[in-house]
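My questions will all concern the structure given below.
Removed from the display is one protein chain of the complex; every other protein chain stays in position.
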Amino acid sequence: MSLADELYRETILDHYHNPRNQGVLEGPSILSVEGVNPLCGDELILYLDVKDGKVEGISIKSRGCSINTASSSMMTEAVKGLPVERVEELIDAFKNMMLKGEQTAVPEEFEDLEALQGVKKYPVRIKCALLPWNTLIEALHSAASGETAKAISTE
Amino acid sequence: MSLADELYRETILDHYHNPRNQGVLEGPSILSVEGVNPLCGDELILYLDVKDGKVEGISIKSRGCSINTASSSMMTEAVKGLPVERVEELIDAFKNMMLKGEQTAVPEEFEDLEALQGVKKYPVRIKCALLPWNTLIEALHSAASGETAKAISTE
Amino acid sequence: MLDVARVRKDFPILDRIVNGRPLVYLDSAATSQKPQCVIDSITDYYSRYNSNIHRGIHSLGEEATAAYEGVREKVCNFIKATSAREVIFTRNTTEAVNLVASTYGRQHILAGDEILLTPLEHHSNLIPWQTLAKERDAKLVYCDVTEDGKVDVESVKRLINSRTRIVAVTLTSNVLGTIVPVAEICTIAHASGAVVFVDGAQAVPHLPVSVQDLQCDFLAFSMHKMLGPTGVGILWGKAEILEEMPPQMYGGNMINSVWRDRVILNQVPWRFEAGTPNIADVIASGVALDYLQALGMNNVRAHEKQLSQYALAQFSKIPGIKLYGPSTVEDRAGVFSFNLSGVHPHDVGQIVNEEGIAIRVGHHCCQPLMRDLDISGTARASFYVYTTEEEIDLLIGALDKARKVLGHVACR
Partner (left out) sequence: MLDVARVRKDFPILDRIVNGRPLVYLDSAATSQKPQCVIDSITDYYSRYNSNIHRGIHSLGEEATAAYEGVREKVCNFIKATSAREVIFTRNTTEAVNLVASTYGRQHILAGDEILLTPLEHHSNLIPWQTLAKERDAKLVYCDVTEDGKVDVESVKRLINSRTRIVAVTLTSNVLGTIVPVAEICTIAHASGAVVFVDGAQAVPHLPVSVQDLQCDFLAFSMHKMLGPTGVGILWGKAEILEEMPPQMYGGNMINSVWRDRVILNQVPWRFEAGTPNIADVIASGVALDYLQALGMNNVRAHEKQLSQYALAQFSKIPGIKLYGPSTVEDRAGVFSFNLSGVHPHDVGQIVNEEGIAIRVGHHCCQPLMRDLDISGTARASFYVYTTEEEIDLLIGALDKARKVLGHVACR
């Protein structure tokens, strides 16, 4: 199998070239969290708007690689509008898929995410895919505890 | 050649078992300098009495190895009563003999010192032989500049 | 038990001839010899996958990173720690002590505080604390040792108090061979709120050591003393303590984000590993750990106990010998310091070297202990997995020669 078949699948390239939910969200209830991959220097800022236990708004500002950008884009699409509990389940499912090598059944409506399965064969890139998700975990914690901006790393 | 022929010559063993000028010198004009070989921990204290440009008295207190003790003993015998200038020449001659591998002509009256030539073949022991001499250099400096006790190392 | 003949075949240096005789290496406490597999792993690394780590996306970088980080897991298992993130690679034990003294120490030691040491400490587990105490106007306190070189635990109980912040203690003395009851000391220290830093340089290579059993807060040791290469030390620390410690050095690899005027640091343990580490030797250290684990640390200990029993019996037959340290093998490791009456240790070392026997002489970086014992130094024979009773016999024979060449017997 070639790299293009395994890693750079069409779905990924689509999200890379046309990332969804990019940019800055502004507003009084919006929380921003910085995510950093210290090894390659990839940085992103995640903007999150949680209202009544639901992800009302989410966006990401970054200059990441294809995997990072695609993962960010897919993630924001997947979690927007979901109750926080469902988001947490999805995060768990995604991290299991990436880290445990399990062929976890991703809920049908998020099938785009399955395209990231190929990343598992490239261990150094797993961090690229996880960065937005780890940043989201941090953002949800902050939202729950009423904190403000924060920087985290995925190491 | 055996170790006993090269290193542990009779003259050396004689000075080792019956070291000359051992112990503490006391008095108002007496200067003491500590010498240390940091690698093996050998320490000695040299007592020096310089009057009118002459080594009036000298003694060494130590618990050194055979080479160190013999070298100390021979040195004190050799320099006692000599004018400082002659002592300095002798120190140079001795250090040249030990470090340069030169078969320096040691003045006849100090022929005991020649027994230490064998040490040259055992580089780690050269420091043992030099410790009293380096300490004496330091002591002469101190005497010249009117300083008091000091610790030096031969490294 | 160890099959020593087989073990010896793994150590190429044991074929070495010194002064016309086969090498008898009795200086393992200074540094151990290395089995072929450890040497080979260095060759293999440089010949197949040498690369800088962490920052690489290419295959060599990935392989090197995985191998390097894998050794953290091996260390973790070897000392029964709970997480590989508690394992920091240093250059040696000395750097590990300095790291803790200059970070945790500076954070916690204030004027009037106390640091408790044993009189057995190696300079490396003494001067950093002494320097810290001076800097902070704190007090160094030494517990007592008994006549036969054991740590007097009663004195530890008596001396530890609410001002004691750190107890720095060796698990095995590199001079006397004493095995110190560190688990007991940890209990006493923790009851007073002090943390315990354990110098495991002479213990981890020779005994099964579990940080869970000891309940210590820090453990340091050197891979070069346990079949590994020079240039690698281990600092293990409890995660919750490491998390709060600032780094001792700054540079590449230990940061998250850097600006011209500020920095966000990386997580533990990487925060403490600035710059390109000693990659090849860390990987080779993993091979050394595997080798020891395959031998079984219980077997290593049993072998050295048996050698010690033999050595105690043989040494005691030498006229005029003064042997230091405990006289029961349960309380001691295979490190034997001694003096021959009328023969300076230097001369002992030189004369036995003439027979191809390598022992160490001097103060063994324990000058305060030498001063306590009122001696300038000792001769020291130390054993490891490849040491045999025959080698002890050869030493005994050579000591006899030393006495004849230099001792009072030969004195006219």
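Labels A, B and C are assigned to the chains in the order they are written; within every chain, residues are numbered from 1.
Convention: a residue touches a chain if its C-beta (ideal position, glycine included) is under 8 Å from a C-beta of that chain, and two chains touch if they have at least 3 such contacts.
Keep in mind it's a predicted model, so treat the numbers as computed, not measured.
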Would you list the chains present here that the left-out chain is in contact with?
A, B, C
From C:Glu86, C:Asp217 or C:Asp281, residue that would touch the chain that is not displayed:
C:Asp281
In the full complex, which of C:Ile13, C:Leu110 or C:Ala302 touches the chain missing from this view?
C:Ile13
Residue touching the undisplayed chain, where the options are A:Cys65, A:Leu90, A:Leu113 or A:Leu130:
A:Cys65
Which residue of C:Gly149, C:Gly200, C:Pro269 or C:Gly362 touches the chain not shown here
C:Gly362
Absent-chain contact - pick from C:Ala66, C:Ala239, C:Val258 or C:Leu312
C:Val258
Missing-partner contacts on chain C, residue numbers:
12-13, 16, 18-19, 23, 25, 27, 30-31, 33-34, 38-39, 42-43, 46-52, 55-61, 91-95, 97-98, 119, 122-124, 126-128, 130-131, 140, 142, 222, 224, 229-233, 248-253, 255, 257-263, 274-281, 346, 349-350, 353, 357-362, 364-365, 367-368, 371
Chain A, residues in touch with the chain not shown (by the definition above)
2-4, 7-8, 13-14, 16-17, 39-43, 63-69, 122, 125, 128
Can you name the residues of chain B that touch the chain not displayed here?
36, 38-41, 43, 123-125, 151, 153, 155
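Following the convention adopted for this analysis, only the chains that are shown with their structure count from here on.
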Measuring centre to centre with C-alpha atoms, which chain is farthest from chain C?
A
Between chain A and chain B, what distance separates the C-alpha centroids? Give it in angstrom.
76
Would you mind pulling out the distance in Å between where the CA atoms of chain A average out and where those of chain C do?
46
Among the residues of chain C, which are close enough to touch at least two other chains?
none
Touching two or more other chains, which residues of chain B qualify?
none
